[in-house]
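With one protein chain held back, the other chains of the complex are shown just where they sit.
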Amino acid sequence: MSADSINKIPGKKLLELLYWMMLTRRIDDRCEALFKQGRFPGGIFSQEGHEAISVGSAILLEEGDAIAPMHRDLGAYLVRGMSPGRIFAQAMGRQGSPSGGRDVNTHGLGDLSLRIFGYVSHLPQSMGIALGAAYSFLYRKEDRVALTYFGDGASSEGGCHEALNLAAVLKAPVVFILENNQYAYSTPIEKQCLVENLSIRAEGYGIPGVTIDGTDVIAVMEATREAIGRARAGDGPTLIECKNLRLKGHAAHDPADYIPPGLLKRWKKRDPISLFRERLENSGILDGNKLAELQGRIEAEIEEGVEWAEASPWPEAATLEKDVFSDA
Amino acid sequence: MSADSINKIPGKKLLELLYWMMLTRRIDDRCEALFKQGRFPGGIFSQEGHEAISVGSAILLEEGDAIAPMHRDLGAYLVRGMSPGRIFAQAMGRQGSPSGGRDVNTHGLGDLSLRIFGYVSHLPQSMGIALGAAYSFLYRKEDRVALTYFGDGASSEGGCHEALNLAAVLKAPVVFILENNQYAYSTPIEKQCLVENLSIRAEGYGIPGVTIDGTDVIAVMEATREAIGRARAGDGPTLIECKNLRLKGHAAHDPADYIPPGLLKRWKKRDPISLFRERLENSGILDGNKLAELQGRIEAEIEEGVEWAEASPWPEAATLEKDVFSDA
Amino acid sequence: MPELSYLESINQALHQEMERDENVFILGEDVGEFGGAFKATAGLYEKFGSRRVLDTPMCEWAFIGLANGAAMMGLKPVVEIQFADFISTGFDPIVQYAATTHYRWGAKVPLVIRAPWGGGACAGPFHSQCKEAWFAHCPGLKVVIPSTPHDAKGLLISAIRDPNPVIFFEPKYLYRREKMEVPLETYSTPIGEAAVRREGSDLSIITYGAMVLEAVEAAETLSVENISCEVIDLRTLVPLDKKAVLDSVRKTSRALIVHEAVKTGGFGAEIAAIISEEAFDVLDAPPARLTAPDTPVPYSPPLEKAFRPDAGKIAARARQLAAY
Partner (left out) sequence: MPELSYLESINQALHQEMERDENVFILGEDVGEFGGAFKATAGLYEKFGSRRVLDTPMCEWAFIGLANGAAMMGLKPVVEIQFADFISTGFDPIVQYAATTHYRWGAKVPLVIRAPWGGGACAGPFHSQCKEAWFAHCPGLKVVIPSTPHDAKGLLISAIRDPNPVIFFEPKYLYRREKMEVPLETYSTPIGEAAVRREGSDLSIITYGAMVLEAVEAAETLSVENISCEVIDLRTLVPLDKKAVLDSVRKTSRALIVHEAVKTGGFGAEIAAIISEEAFDVLDAPPARLTAPDTPVPYSPPLEKAFRPDAGKIAARARQLAAY
C-alpha cells in the first residue's frame, strides 16, 4: 500500500481517533446487551456505522465551541467529555444521568458546562439550536463554532431548509453534518429524494456543500476542519454530507430486515472502525500490543461506567414536579 | 422593431391575455379606492406588477385542472372563472362572496366547482394543497395538472422545501410558480437568501427549475406551458421563478417607503401591462379602438361587480355557528 | 367472533375500508412495506400497492397538506403520524387549514389523522404525549380516542366515513394489552356518543383512552367497599356527548374526571366546567380532576409511575370524593 494521507497526522492523534471510535462501538454493543437483558426501561438507538462521522467531526472542537448532536452521535458526546457512566445512567433512567432520569437514551443528554445541547425527538430541532449558539458567537464576536448533525430522513423536514437558509443569510459560524445513512427508519433514500448527493442543496443556499465518505474518519476530519476554518474566518456555514449505512436496526428493537442483504454486506465491509484499524496497522501506527491496550482500557472504562450507572439511585417520585421552571 | 415572438400566438389569445391583465389591474385600483373610502371592513393586498404572472400561467389550465393561488393572484381567480362581483363581495364581507363574509380579501376565496382552492394566511400552505390535488390526479390516473404559487418570502419557510421535495419524489403533476417580487412585506430579497436565482433550488430536488421575467406575460406563458406539458406527460413538477417587483405596498395600508425610489422607478418602467400593450400595438394587434373597447368592457364589468357586491346582503349573525362541520 | 387486539382491530378496519372504498388511501412514514412503527398498517401495502399505501419522506407538514388537497378532491386520506408527539410538526395544515376550510368557503376536508398516543411505556417526553386538548380547542376538528378493540374498529370506520377532518388518537398502551371479540363484518360506532362502561350510583368517573381500563379496575376495587362507581368512556371529545356526562352526574351527584394529559388546560377542565355549569344544582361535591401533573412526561419508571394516573390513584381519589 502506498503512502496514506494519514501519515501527515501525528500517530497519537490517530490512536486517539481509534480509541473514541472503539469506545463508541463498545458502548453501543453494551447498550444492546443491557437492553436485551431488560436493564433499560426504554429503547436505545444503534450507533454502528456512524462512529467515523461523530468522532471525526467532534474531535476538532475546542473548548467553548458548541455541539448539538442527533441520535447517532454517541461518539461526539464522548469526545466532548460526557462520561460513559452518565450515558449508561441516562438509558437506565437513573438520577446520575444528565437528565436525572427524566429523558430517555440519548435524548436530553445535554450539559451546558460541556456546551452539549440535549436534543428533542422532533427532527431536526438541533439545527436551529446550533444556529442559535452560532449566532451567540457572532453576537459576542467570539471566535467559536457550533457543530450539528442531522440525518437523511431529517433532510426532508422543513426545519432543515429554514435552518440552512437562515444560517447562510446570517453567515453564522455553524457546520451542518448530514449523516446520510441511506435510511430513515425503514425508508430507503430513494423514497426520500431524487438527487444523488444531498449536498447539492447547499448551492440553493449559496453555501459550500460537499459529499464525503462517512466511513472514513480522516475524510470526515478533513472536511470538518475546512468547514470549521471557514466558520471561524467569518465565511459562514458549510454542509457536509457523510455517506454511510446504518449497520444495525433503527433502534435496538428493530431487526432491520428491510435492508437488502447485499447492501448490508457491502457496507459491513466498510465498517469504519475495521477500515481505520487496518489503515493504522498498514501504516505501522497500530500493532497488536497497542490494540490490546486500547481494548483493555475501553473495557475497563465501560465496566466502570456500567457500575457507576447501576449504583446511581433511581430518581425519587417526590422530585417529579421540580424544575419545570427555573427559579433564577 | 423586429418580429416579436408573440406573432406565433393568435391575436385573439393575445387580446384575451391583455384583457385579463387589465381587468386584474382595474379591480386592484378599484379595491384600493374602495378601501380608502372605508367600504372594506378589512384590508386588501395590492396586485400591481403581478398581473403577467397570475394571468400568463392560469390561462393555460383546462377544465378539471386545479389551482391553489396565493395573495397576489387575483388574475388567476379571474381567468379561472371567479366573477369580479364575488371578489368585491369577499372584500366587503358580504353573503354573496365565496366565503359568505367569513374570510377576508383573497383569503378563503375558494370554489371547488372551479377547482380553485381558497388559501389560509399561513404561507405557503397552498403548496401542500396543490400537491394533494396533483396526487389525486395521479391516483385516479387523470391527465390533469395542479398549479400553485408562492412568494420569495414563503420560499424561506420549511413547508416550501417539504412540498417541493415530496412533489419531486412522487413525480406529481404540479407546477410551482415562485413570484419573486423582491420583497416579503418590508424585507428585501438580499436579507432572505444569498442566491441570485431561487430556481437553483430545483436542482436540490432533482426537478427542472427556471428563472424568467415575471413582467413578460408571454415568457410566463411559455415557461408554464412547458412545465404543464411535463406534468401531464408524467415527468413531475417544475419550479418556475418569475422575477418582478411588487409595485405598491404589501397591502393597501402600506406606503412601502422602504422600497428605494430608484428601484421602484426602474421597475415601473417594466409595468407588465404597459409592456404588453406596447408589444401588441407594435405588432399591429392592438389599436386605439380595440383598446377603448376593452377598457369599456372592463369598466362595465367592474361597475357591475361592485354593484352586485354592494347589493349582496350582510351575513346574518344567526348563521355564525353554522357550517363549522359538514353534515354529509 | 374472533378475538382481536386493539392494533389488530385498527388494522382490520383499514383493510376493510380500503376494500370498500377505492378512494381511501394511507400515507405517512414507514407505513408501506414496513407496516408502520407499530404494524398498524401491516399487509396493506402488499394488498393495495404503493399508490394507496404511500410511504412518505419525513415531512409532516407536506404530507398532511397533501392529504388536505387530496381530501378536497374527493379522496379519503388516512394519515399516520408515527407517534402522536410528532403531530406538532405538521400543525399548520391541521389547525389552520383542515379545521377552518369548511367554515370559510364550504369545501369538505374529510381526512383522518391516526396517531399512537399516550404514555405508560417508559418512552420519555417525546413518545408519550397527550395533546388532545390542543385539537379540541380548534373548531372544525373532531377528536376521537377509542379505548377498546371493538370501538377502535367501529370508530375508525366512522372516522373514515366522516365528511370532516378527524384526529384519531390511539392509546398505544392498549395496542396489545387485551383482546376482545370484534365482529368480522364492518360496523360503525357513532362519533359523539359516550359509552357507560360500568353502571353505578355513588360517583361518576368520566374518562377516555387508556384511563378507561384503570377507571374500571378502580370501580371494581371500590365496589367491594360498597362504593358504586359509574364509568363513562367519552370516546370522542369533539363532538362531546354532554348528555351522557350530565345524565350520569345527575344520577350520582359526584364526578371524578380522569385523564393522562397534564392538568392545566387539559380536556378535563372542559368537562369540569360543563358539569359545574350545567349540573350545579345536583352536585353533592365539587367536580374533581385526577390527571397527570404539570410536567413533561418523565422517562424513568418511578417518575412515570408517579406521573401517570392509575387504578390505585383513581380509587383513592374516588374514596375521598365519595366521602365528601
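When the chains are written out, they are named A, B and C in that same order, and each has its own residue count from 1.
Here, a residue touches a chain if its C-beta (ideal position, glycine included) is under 8 Å from a C-beta of that chain, and two chains touch if they have at least 3 such contacts.
Remember, it's a predicted structure, so these values are computed and weren't measured experimentally.
The chain we do not see here touches A, B, C in the full complex. Screening A:E63, A:E190 or A:D327 against the full complex identifies A:D327 as the residue touching the chain left out.
Only one of A:I59, A:L131 or A:M221 touches the absent chain when the whole complex is considered: A:L131. Only one residue from C:Y103, C:W117, C:F169 or C:Y208 touches the chain missing from this view: C:Y103.
When the full complex is taken into account, the listed residue touching the unshown chain is A:P98, out of A:G43, A:P98 or A:G305.
On the side of chain B, the interface with the absent chain consists of residues 41-43, 93-94, 99, 101-105, 107-108, 120-123, 153-154, 156-158, 184-187, 191-193, 258, 314-317, 319-321, 324, using the contact rule stated above.
In the full complex, chain A contacts the hidden chain through residues 66, 68, 98-100, 102-103, 107-112, 117-118, 120-122, 125, 127-136, 138-139, 146, 158-159, 162-163, 165-166, 169-170, 323-328. Not every partner is drawn; the one left out touches chain C at residues 85, 88-89, 91-92, 95-96, 99-100, 103-104, 125-126, 131, 133-134, 136-137, 139-140, 238, 240, 261-262, 264-270, 272-273, 275-278, 280, 283, 285-289, 294-296.
Everything below uses one rule, namely that only the chains that are shown with their structure count from here on.
Centre-to-centre separation between chain A and chain C, using Cα means, comes to 36 Å.
With centres defined as mean CA coordinates, chain C is found 41 Å away from chain B.
Residues of chain C found to touch two or more other chains are 57, 59, 61-62. Multi-chain contact residues of chain B, defined as those touching 2 or more other chains: 158-159, 162, 165-166, 169.
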